[in-house]
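The complex appears here without one of its protein chains, the remainder shown in place.
Note that the chains take the letters A and B in the order they are written out, and that residue 1 is the start of every chain.
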Amino acid sequence: MNSQCLLVKRLNKKFAGLQAIRDLTLCVEAGERRAVIGPNGAGKTTLFNLISGTLLPSSGEIHIFGRDVTWLPPHRRAALGLARTFQITNLFPNLSLLENVLLAVQAMEGVNFSALYRGSACKRLETRSYELLDEWGMRAKAGELVRKLSYGDQRQVDLILALAGKPKLLLLDEPTAGLSPAETTVVTEAIRKLDHNITIVLVEHDMDVAFSLADHVSVFHLGSLLAEGSVSEIKHDPKVQEIYLGE
Amino acid sequence: MTFWLQTFNGLSFAMLLFLLATGLSLIFGLMGIINLAHGSFYLLGAYVGLTIIHQTKSFLLAVVGAIVVVAAVGCIMHRFFLSRFYKNPLGQVLVTFGFLFIIADVAQWIWGGTPQALPKPSMFEESYRFGAAVVPSYRVLVIGVGLVIAIALWIFQEKTTLGAIIRAAVDDEEMTRGLGINVPFLFSAAFSLGAALAALGGVMGGPFVGVYPGVDFEILFYALVVVIIGGLGSLKGAFVGSLIVGLLDNFGKALFPEFSLFTIFAPMAIILVVKPTGLFGKG
Partner (left out) sequence: MRVHLQRIVWIVGLLGLLALLPLALTEYYLGLVTRMMIYAVFAMSLDILLGYTGLPSLGHAAFFGVASYTVGIVSVKVTQNFGLVIASTVGVTIAISAVFGVLAIRASGAYFFMITLALAQVLWGVAFKWRALTGGDDGLPGVPRPSLGISFSLGSTTNFYVFVLVISVLVAAVLFLCVRSPFGLALKGIRESETRMRALGYNVRLHKYLAFIISGFFAGLAGMLFAYYNGFVSPSDLSIVLSAKVLLMVILGGAGTLFGPAVGAGLIVLLESLVSAQSERWLFILGSFYVAVALFAPQGIGGALKARLGTSVSL
């Protein structure tokens, strides 16, 4: 029970006429790396939206670190240590790279209200932001507007923002989507090197990336779980091959 | 007795609001534009109708003429000024505010500042007796016209191909374009329809609401409240909202004229707290 990081229990989500998630039960252990794969429209991003709180379920429960978060708003879940990236670029386009990172850093430091002015706490936040940018080799671009950065850079920024708050549960929604092979390798390696205390749930279309990063795999189809197991089990599962080949 | 009179008055006012709210709602639902100059179409329709009646003594001609003129103005406004601000709400606000002021000033320049009222059509000058109540036949006409238009719009929306196309365009503009339908033309036509409905409202409302500088702001306010309560983009919402606002406002003014606005404010505030998108609004 205490090693359970994420528990999804009998989750259902229905949109007008469409059952997007069907009676789903899923359990991810702390420190695990779980890949969620499945054909398009299987409900993977909907699942992420439900876990992060962007969407509310039709029925069912979601527990994070043993706490029932089913009805908690997104910002309260983030305070528990949840972070996510987005499939479609969702950054702060007209702000500089530094400001983007600063927003992520200051959120978790709790200074957003207490400092209505700029004090010494701000200096500390700025320093930490520059440190983060250094780790990713992006310090030179700190002053640039994010909307002017290349797509590959923006996907990196997506990751930086999610990591800035030192999350304990990280949801990565197709982190390599649209990246060139070289960029994909860079991002994959960066994810691989992440602290193994962080639980990672990864939605990926690129099977190689998914299988190379994951300990376990959950396969989705039409809103429910088709199969679950280790990487090699799933690779050889005939049901899984069928849904992909049948596409 | 006065209860029934007030009810008829409230209902006829509600029908006017329906004509306005429905146009506003259609324009928003289709193009995402909040047309702040919608009250101006009402004002223009009433003034143009007034001039035509003075010249020709024909109410019918006034209705037709007002609709044609205002629809044309609406078409020009959308085609040449608004359409380029698709998905740019601030640009739309600037343009529609601009036209609101321009039309208000031009109207004052042409027709002067004294409040005026349109004469009723000769056929509807008497009042009917319903038991002990005396109800002006003109008000009944307005209610009738409003209901006919409501039904016609509903049939158009639900049962005709063009209605289906418009509903499709509201849901997914790109797809509709992809199907080869001339969406810009559709949008301008819809905008003109909205303007025409407002103009009809202006002429029909002329005999009892009157026309004066400022009626554009006032009627815009009522139309907005209707849409806030009923929900944007919904014909049913416009109808129900108009009934609520028209009746409440009328009774409010009859019972406590200085505070009548609170009878409007209260339902609006309740909706905003309970269901911010309105009774039948789309999220």
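Going forward, a residue touches a chain if its C-beta (ideal position, glycine included) is under 8 Å from a C-beta of that chain, and two chains touch if they have at least 3 such contacts.
Remember, it's a predicted structure, so these values are computed and weren't measured experimentally.
Every shown chain touched by the omitted chain in the complete complex is listed here: A, B. Considering the full assembly, B:A104 is the residue among B:A104, B:A150, B:A169 or B:V203 that touches the omitted chain.
Summary of contacts with the chain left out: across B:L118, B:A150 or B:M268, the touching residue is B:M268.
Touching the missing chain, out of B:P115, B:G144 or B:P276, is residue B:P276. Think of the hidden chain as still there; on chain A it touches residues 52-54, 73-75, 78-79, 83-84, 86, 90-96, 98-99, 102-104, 106-108, 111-113, 115-118, 122, 125, 143, 145, 161, 165.
Although one chain is not shown, part of chain B still touches it, namely residues 28, 32, 34, 36, 81, 85, 88-91, 93-95, 97-106, 108-109, 217, 221, 224-225, 227-228, 232, 257-261, 264-265, 268-269, 272-273, 276-277.
Just so we're on the same page, only the chains that are shown with their structure count from here on.
The geometric centre of chain A is 48 Å away from that of chain B, both derived from CA atoms.
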